[in-house]
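With one protein chain removed, the remaining protein chains of the complex are shown where they sit.
Here is subunit A:
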Amino acid sequence: MKISEIILLGGLSVFSGSLLWGSLDMPYSTDTTFGPGFIPLNISIALLALVGVVAVRAVLRSKRGFVAPQDTAAHGGDGGENSGVETLGAFMLGGAIVAIAISIYAMSYIGVLIPLGFLLVVLSWQFSGHGLLKSVVISLIVLAAIYLIFSIWLRIPLH
């Protein structure tokens, strides 16, 4: 099982576990029908069970893969170079997510446009590999288009 899938399934398990815990405080049924706790409780249990099934299945598959290593070679996965590229990609992605998170945080204090402008420049310059000047120019054009459409046309207060 890939690390990203473990993160996804782990996150879903924590999410469903916390909703399961929360739904225990809600009425499961009333005199005439089911209560607000019915769906969250049952679906949380179902989700946890399904995550368990997929995890067990993955473990069984990986065991089979360990017994027959030629299977992985047949799929072109010798690790090495590919994993290096993947790690670099994951770092890039992590950096982009952090940059977006910082700009969202800044937006709560100084409005949308300025942090968005900086974010677009950073994304274009650091993550898409364009030159700084080109990134600034393109970001300004995108920002101007966004301002025209959302702020002027649709009157959404972006600043």
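Please note the rule applied: a contact is a pair of C-beta atoms (placed from the backbone, for glycine too) under 8 Å apart; a residue touches a chain by one contact, two chains touch by 3 or more; residues count from 1.
Just so we're on the same page, contacts and distances are computed from a predicted model.
Student: Quick one: find the hidden chain's UniProt protein name among "(R)-2-hydroxyisocaproyl-CoA dehydratase activator protein", "Binding-protein-dependent transport systems inner membrane component", "Cytochrome c7-like domain-containing protein" or "Transporter".
Tutor: The record names the chain that does not appear here as "Transporter".
Student: One chain isn't shown here. Among A:Ile104, A:Leu132 or A:Ile152, which residue touches it?
Tutor: The one listed residue touching the chain not shown is A:Ile104.
Student: In the full complex, which bits of subunit A touch the chain not displayed? Write them out.
Tutor: 2, 4-5, 7-9, 11-12, 15-16, 19, 22-23, 26-27, 30, 32-36, 38-40, 43-44, 46-47, 50-51, 53-54, 57, 85-86, 89-90, 92-93, 96-97, 100-101, 103-105, 107-108, 112, 116, 119-120, 123-124, 127-128, 130, 138-139, 142-143, 146, 149-150, 154-158
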